[in-house]
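Every protein chain except one is present and positioned as in the full complex.
Right after this comes chain A.
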Amino acid sequence: MSTTIQTPLPTLTAKDFATDQEVRWCPGCGDYSILAQVQKIMPGIGVPKENIVIISGIGCSSRFPYYMNTYGMHSIHGRATAIASGLKATRPELSVWIVTGDGDSLSIGGNHTIHLLRRNFDVNILMFNNQIYGLTKGQYSPTSEENKVTKSTPFGSIDHPFNPLALAMGADASFVGRSMDRDPKHLQYMLTRSHQHKGSSFLEIYQNCNIFNDGAFEIFTEKSTKPEETLFLEHGKPLVFGASQNKGIRLDGLKPVVVELGENYTADDLWIHDERDFFKGQMLVRLFDDPNKAGLHYPRPFGVFFETDRPCYEDVMAMQLEEAIALKGKGDLDKLLRGREVWEIAG
């Protein structure tokens, strides 16, 4: 017989969320930073450790649960979302985190991802996007840029890549955001926001795979290019970027245009970010040009693109059960077995 040991509610630190398992990612992998930021925010989210569950699929990122001292499941390729759906449907009080990659969530598990988003389970999807298949040693992924030369595409890939956030918006995700491994503060903020959102949070995290796709996001993460190439979204604030905050994005009718601030335009002329504006959110996720290609070029936005409130699947499911019980009383097995019409055979 086991006896329960009552643990007082201690103040935990990031260390309490680390396990005794040796971390097996390649040295320099962006996953380390993401792990560190997740461990950092966990003590502060107000959820007891035992109520946190991390479910992953297959891929480098999906090793994540082994390194988190919470409940966790390292499942099968693409299905973490579906497993998490069943868990959340039955145990709504748990804080469920899905750790997945671009291949896991957008290729083999694409179907489950969009269906989870439309159902709006209150879970957090952390999608580590490294634009490559790392675990299988370097084939292109559904987010790799066109014409990418990899082991499986020696003449360049023919696939057109997914725009993950546009896909999430298309599936009616109730929280859509982007962050990066190389900006710990922003990542911590975005992780916390994802947690705080009631509903499915889709957080894309740019993650450098220094072995098979090194520098994929360099222009967004390196000091020299970051200010010009990234746009950090803040609710209620104008879309400003640039080394000296001298540029902005203005809406010319329905078209976003990059403008210089100063003579012709001031911050007042700019697009004001509204996380709750669905239509603007739809446009924001489309600021997604390939910086190496000619044509219209925008900085890449980071932050919360869109957030809305909509009923969560597990809550409505629980409500239906409660309503059924309120209406008919708790199920009576004998009544069910008997059905409506019976007959007697005398002895």
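Definition applied: contacts are C-beta pairs under 8 Å (C-beta built on N, C-alpha and C of every residue); 3 or more make two chains touch, one makes a residue touch a chain; residues count from 1.
As a working rule, contacts and distances are computed from a predicted model.
Hidden from the displayed complex is a chain whose UniProt protein name, among "2-oxoglutarate ferredoxin oxidoreductase subunit alpha", "Recombination protein RecR", "L-serine dehydratase" or "OB-fold protein", is "2-oxoglutarate ferredoxin oxidoreductase subunit alpha".
In the complete complex, the hidden chain is touched by one of A:34, A:60, A:82 or A:180, namely A:82. Contact with the omitted chain, checked across A:30, A:65 or A:281, is made by A:65.
By the touch definition given at the top, chain A reaches the unshown chain through residues 1-5, 7, 19, 21, 48-53, 55, 58, 65-66, 68-76, 79, 82-91, 93-94, 111-112, 115, 317, 320-321, 323-325, 327-331, 333-334, 336-339, 341-347.
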